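With one protein chain held back, the other chains of the complex are shown just where they sit.
Now for chain A:
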């Protein structure tokens, strides 16, 4: 049969009122068929068109009002929310698991988000942070390229004269350190630095008083607001004279706002002029006036000229040092480059001269962990919703049968999931407010909750949307696809096929959790392993006091007598470096049998006679310095690493020459003792070869060995009174060697604590989900369990039956998690020279632990189901 013109038909359908369409179209088609028989198809089509156009009149186009109410979106939304709330209240356990789990997950993700934001915004306080850089250098010794911040003093002049158009500002600086600031009788120790006059401008310091040009004269100082308050209280500090370290008098020419915590210079609480430092140090004056390039002792900061980019300038200054050094130093292949301020915090590691990133790895890692924890919480939500789908299936069936569109069912489930997410979000904010101070402490941060920041709320909104959609999509789309006929008839079966994705999700959850557990164990073992490393000295009761003012000169003997008389110390000694660091490294040594190609480089430490006794050196060979031998000022104690480095068979008595052969100032030292390696620098690296000289003129630190028979606080009070008596204008600051040593693990311990915390949360969230799933299965199988019990199954049988499924999933997770954890942790450990091993038992422990927790979680539900009286469970039908 021929069909009427399709386009005309469509036109009619478009315009004609729906309640008239059927009869009109039917009549038109019947007429068409009749006309085709009467006048042929061609003319019939024409007629058809004419007839259709005849119907395009207001009478036929006008729509009639529907006899049923047409609820607005708001009405439906209210209904959705009401139903959702009722569902939440009705299933309290599920709701608690869902909201609680999701809130924890969101709190973790948001905390990590805040943390990442804080890390990424490091140093952005300075307006020109993207134009600032530190000049650094690579140097190659014994085939290894090392990278350092310290540069020679003449570099600034070189860059200004030969490369000047690349830079807007340059500023020299020494190293940030504690100094004594005195105003009248007030003496405080504050951390500060000597810096070039352009630095305040470069750092865009916010001046509260005075101007950024305050360092142009030599005897001036800029104070931070907190330092000014400590010294002067509310009085105006401008123009007042203060004293630094009892050496130089300076005039306050400005006060700047304290630098925020998330900046590199957060502890820069005063700035004195670089010129003042130079004026006090004759050797720096010499190296500047005579252009001596050999000593890398300072820092140089630059701000690029406006039209320059970092990489170009960095490449240009590459040979700024190499072109000037003496021929015998060319072998170190010094390369200068710029390290942009943007990268200071997160990308500050080099390996063999190659930039390998740095802290950014932790930022990425925690970002991933945050996402995973959130994912775990979303998985819980999805799993519980789908598990309950059989119950909700009837509801969906009835809704659909009564006339719900699929769209409405989808909306219903989405509004439910959004309600849960919003509750969880509120819960997450409460959690964050409760834990933020703890988190700040662990992560060493000063993060505030960003109440007033629009981006945060925008991000949160996005967060809610994504989480709501992510966790609501599966139930919404899956449940709404049920066919009402099947569901209501009861032939609908969600077993087997429907449980598969749920199982996959559980496996994902436990894989993540187990990986985190293994990671945490490894991190703690690595820290413990390094902490247990022999340090080569006895750090208990060892106090270190830095001699930062000239007041200490010549006080050693009186301090020694008074402290010993007070009976609080066993020994006292002095040293050039603290026990936990090496402040000086030197080359230029030679000895018999030295390999001519060896670039000798030693940690050089000057000590007094009693140093060995004070810190508890362990001698392998030879003897300690002694007052019995007047020649000991030319004696040398070396560590085992030095013996190995020098290639000595019989170290005792070996003569070491320091300096050129024909130079009259060259000294010859004799090795008198070999000690076990003293761990002073990084606990993850091998101990460096070290020389210990005996010379009290070079010392910077006083070491005290407290008497262990007296309490530490009592002893320290006595020590302080003795120091106050002899050093009235020096604030008494001291450090315990063991605490300082412990600080070397700060970043690893922080990492361990955070990873551990997240692992616990991940496991908690996963177990919450498992608990929900288990209770669901138990409930679903109530009848089956009843029948089994009646037929004679024991409680143990039933417990095994119900727990088996979950145990299998966790075992699968173990097998997936182990290789993943092995791969990443192996890579992490490779960064440490001194590291623990990845033993197989760690994986077993993590797996067994996870299994144990799983069984604990599941058993509560399965035992409850197994212990139920079958009479009760079977009666209800």
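Here is the rule we use: a contact is a pair of C-beta atoms (placed from the backbone, for glycine too) under 8 Å apart; a residue touches a chain by one contact, two chains touch by 3 or more; residues count from 1.
Throughout what follows, contacts and distances are computed from a predicted model.
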Quiz prompt | Options "Branched-chain amino acid transport system ATP-binding protein", "Hydrogenase expression/formation protein HypE", "2-oxoacid:acceptor oxidoreductase subunit alpha" or "Helix-turn-helix transcriptional regulator": UniProt name of the undisplayed chain | solution = "Helix-turn-helix transcriptional regulator"
Quiz item: Among A:51, A:640 or A:748, which residue is in touch with the absent chain?
Solution: A:51
Quiz prompt | Sole contact to the chain not displayed, among A:28, A:548 or A:858 | solution = A:28
Quiz item: Which residues does chain A use to touch the chain missing from this display?
Solution: 1, 22-31, 33-34, 50-51, 54-55, 57, 59-60
